[in-house]
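Below: the structure, in structure tokens.
Yeah, one chain of the complex is gone here, protein chain that is, but the others are all in their spots.
As written, the chain order gives the labels A, B and C, with residue 1 at the start of each chain.
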Amino acid sequence: MIHFVEYVLRGALAGAIYALLAAPMSLLFATARTIDFAVGAYALIAAAVAATIGGIAGAEAGLAAAMLSAAIMSLIFVGLKRLGCEDGIVFALASFGLSAVIESFVLWYWGARSFIVSYVAASWSLGGIRLDQQGLFNLLIAAIVVVILHVVVRHSSLGRMMRASAVNAVGATLAAIPVEGLQMGVYLAGGLLAGLAGLLVLYSAGIDFTAPLGLTLSGFGAAIVFGVGSPLRCLFGGIAMGVAQALASGYLSEALSAMTPFLFILLVLSMRPADTEALAGGRP
Amino acid sequence: MTLTATSLSAHYGRLQVCHNIDLSVSAGEYLIVLGANGAGKSSLLGALAGIVASSGGITLSGRRLDQASARVRAGSGLVLVPEGRGNLFAPLTVEENLAIALRHLPGAERREILSEVLALFPILGERGAQPAGMLSGGEQQMLALAVALGRRPKALLLDEPSQGLAPVVLDELIAAINRLRSLGMALLIAEQNVRFAAALGDRFVLLRGGEIIHEGAPAELADRRGTAFRLMGTH
Amino acid sequence: MNLRMLRALAICVGAVAMIAGSARAQDAPVKIGAVLSLSGPAAVFGIPERDAIQAIVAKMSSTTKGGRKFEISFYDDKSNPTEATRAVNQAINDKVVAIVGPSTGSGILAAGPIAQRLSTPLIGPAGTLAITDPKNEFYPWIFRAAPSDASDVRAILQDMAKGNAKKVGIFYQEDAYGKTGVDLAREVGPSLGLNVVETASAPYTATDLTAQATKLRNAGAQAVFLQISIAALGSSFVKAARQVGLSVPIYANAGLAQRSFAENVGNEVEGLRIVSIGNLPYDPTPGEAELAKMLEAAGKQPQGWGELTGSNALMAALGAIDRQKGKDITGASMRETLESLCDFDKFARGRVCYSAKDHDGWHEDALVITEVRNKQFRSVP
Partner (left out) sequence: MSFVARRGNTLVLAICVLIALPVVTRNAVWTDSAALLGIYALLALSVGLSYGQAGILTLSQAAFASLGAYAAAICTVRWGWPPLADLPVALLLPALIAFPVARLVARLSPLATALSTLAIGSIIAIAIRSADDFTGGYMGIAGVPSIGFVKAPASYAWLIWAMVVIVVFLYENLCHSAYGRALNVLRFDQARAAADGVNPPMLVSAAFAISSSIAGVSGWLYAHYISFVSPESLDAHLSISALLMAVVGGAEFILGPILGTLLLDGLTRLLPAAELQGVYYGIALIVILLVARRGIFGLIEGGLAQVRQLRRSRSGEVTALEIEASRP
């Protein structure tokens, strides 16, 4: 029993990172009805810069690098929009392109090395289960970020404008909402959050140039699994995926445990009623 | 004159759909732009509101707006209610839709306009927490008007407000729009429903192939064999 | 018509080239291809392999010790078997007589049939056992330029068996490298008195390995064996082990013998033992030191053993060229020479002899057990 509880706790802590990667996806979806598949790459560039410079200045530079990358994505987004693209899927595919660019740039500039930072966190004992402060810190950050985002999206004037921009861009323009500016801002905020996730991954584990796709897909899963519209669901999605993964690696064979996150996603999606939300792109 | 357009043309890319249109509406006046499907009505309204590219002059209360962006025009009081209640955000609640429309105002004024609007359309008060998309067609049109009024428009452009509404709801809507006369703004309504136009307008212009081909008074529309009907060609 | 003229022109040019070629066979540089993983997950090895080859070629000014000019061209296999076949095809089309690479085992297995069909030997710097399996139809055309995974695993488990641990837990990454290692350890372990009690795995991008560490702890592992080539995973596991209270000796296979692992992980890796192919960055033999110097001259910092395996493959090819002094060199002649190549110039430690029965060449004497001390891999005597 104690082992079961331990796996659940560890999984919940691990899920914090997924939630943090899912949050920008959810936010962007709420504002622009598309997904940014470059979040894993923002996380990588943030970690790479932070590990190279080191210290607080490194962390700041890392976040700046992530935001700069996201700014490029926002320019691509605006470019596509100005040229008349309204298909959320096309924006998402373009972000795959940017992700390839960032990943490849990191490989070229830093080589194939892993980014690792030695950092000893104190640990607390909870009923005989030792938990690193770093892990708890990750969860705390994810929770704070997600709750702030939830309040902003659901209950603030800014959030109303964001949601309005997503569902009816023409109507939002007529209501004098700066739609494009808002969406660009959300891309930037997404870069910041993904950069933050990258730093947390760097400090709690380590990261290398192969990470972006995996991180992106983990975040994507966490964002979609309980419904993409709300940041709060990202936290639950991330934690649920983390717990499912931890329990599976604890109790199941390697093959089954590798399958678990995907089986979990399929299970949840198959139980979900048909989507009522007007979703990105639609059928081509 | 509150709203004037001089030699206004609308374009989609290299394709010109409205040609050298001159019109003007004064404060308190209701002008109907009549025309069949594809006559260029929506394009004309879109060009005035700045969501369709245009050339030519547009002034509102003497201020030139033809170079201004759609946002600036909306902010200056030239407000469009697009076809199909396109200024509404379906998943957002009635309250949220109104809050977006009123967000630029200071608190006291906001409350004042809100009560004014709710007095004009009492049904909206009852539906406050419902998503706009769940309202009936007529209620949605009321909300669309209410949202537009929240900007205190000097000139209001309504694109086919009658679209998709049952006759009985139409009468309610006509009554509601007539109640707006007290606000003293210039109103431009694009319509193909002649009955609706006849009941509302002070004046009408007839659009075909993107050009004004006829002007007249609503009384003319009562005659089904009159010039207006002949020119419209469809009814 | 144009096409016909072009073809005629091509034939003329080709004929002239052939005549010139046979007249000056000795002067024309011998072409070697290097098909390496320069992108994708195997770039961890592919890039150091390329760096070493470039450094050596620069140092030798493209001339073998025997005075023969050679020319090397690089192709990227993108860590993918299909791309490996395309790259090998391209290289052979470019008239190379031997290919260094592909970098990965699956790349070599995929490209093997092409090498056989087009009679060009592959000298692969990979440990994968299956590449030199005599059952392969293309067996004669594949030579290994690194100790096999079996040698690596045996060496590190032998070291582990010297300690007191009997119950071993294994953590491995979810790919061919990881799985091969765990299978070999299960096979070799019992003969050394080591019992594999539990295994756990994770994909490359796992961000948290505490569950895996907990699993090994719960199984009562007295030592842990890591079969990993992604340094970030190694760092993550070591941190997780400390966190869950899994404080047992940790042993790692060669994949983790990378500079970025030793230098950046904190004190928790102190005493961790890793088997490595040579010890280029920290305790080099004279030969290895020479290679390290060449790398530094080329502006590269020695990273681990990728440089050594890359140099092994190149030096084997150059050795085979020098054995054919004064002869026309073809893919087939390279293969024949390689098959009897023994004691050629190289930088890595260990004695290397290929034969018709042994296409592995490198064995356990090329390996060294190292221990992490003060952020360095120090060779254990």
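Criterion: contacts are C-beta pairs under 8 Å (C-beta built on N, C-alpha and C of every residue); 3 or more make two chains touch, one makes a residue touch a chain.
These figures come from a predicted structure and were not determined experimentally.
> Out of A:Val8, A:Ala64, A:Ile89 or A:Leu136, which residue would touch the omitted chain in the full complex?
The single option touching the absent chain is A:Ile89.
> Specify the residue from the set A:Phe105, A:Phe137 or A:Tyr251 that touches the hidden chain.
The single option touching the absent chain is A:Phe105.
> For the chain that got dropped from the picture, name the residues of subunit A it touches.
Within subunit A, the residues touching the omitted chain are 29, 35, 76, 79-80, 83-85, 87, 89-90, 93-94, 96-105, 107-108, 213, 217, 220-221, 224-225, 228, 254-255, 258-259, 262-263, 265-266, 269-270, 272, 274-275, 277, 279-284.
> Tell me, which residues in subunit C touch the chain that this view leaves out?
3, 38-39, 43, 47, 74-76, 78-82, 85-86, 89-90, 92-93, 104-106, 109-110, 112-113, 118, 128, 130, 136-137, 175-176, 179-180
The rule is short, and it goes like this: only the chains that are shown with their structure count from here on.
> Taking chains as nodes and touches as edges, what kind of graph is this: line, ring, star, complete or other?
Line.
> Considering only mean CA positions as chain centres, point out the chain farthest from subunit C.
B
> Relative to the centroid of every protein C-alpha atom displayed, which chain's own C-alpha centroid is closest?
Given all protein C-alpha atoms shown, the central chain works out to be A.
> Please state which pair of chains has more C-beta contact pairs than any other pair.
A-C
> If you average the CA atoms of subunit B and of subunit C, how far apart do the two points sit, in angstrom?
73
> Mind listing the subunit C positions that touch subunit A in their complex?
39-41, 43-48, 174, 199-212, 214-215, 218, 230-236, 239, 243-245, 258-261, 264-268, 303
> Write out the stretch or stretches of subunit A touching subunit B in their complex.
157, 160-161, 163-164, 167-168, 170-178, 277-278
> Considering the complex alone, what residue numbers of subunit A touch subunit C?
My answer: residues 3, 6-7, 10-11, 13-14, 17, 51, 104, 107, 111-120, 123, 130-132, 135, 201, 204-211, 213-215, 218, 242, 245-247, 249-250, 254, 257-258.
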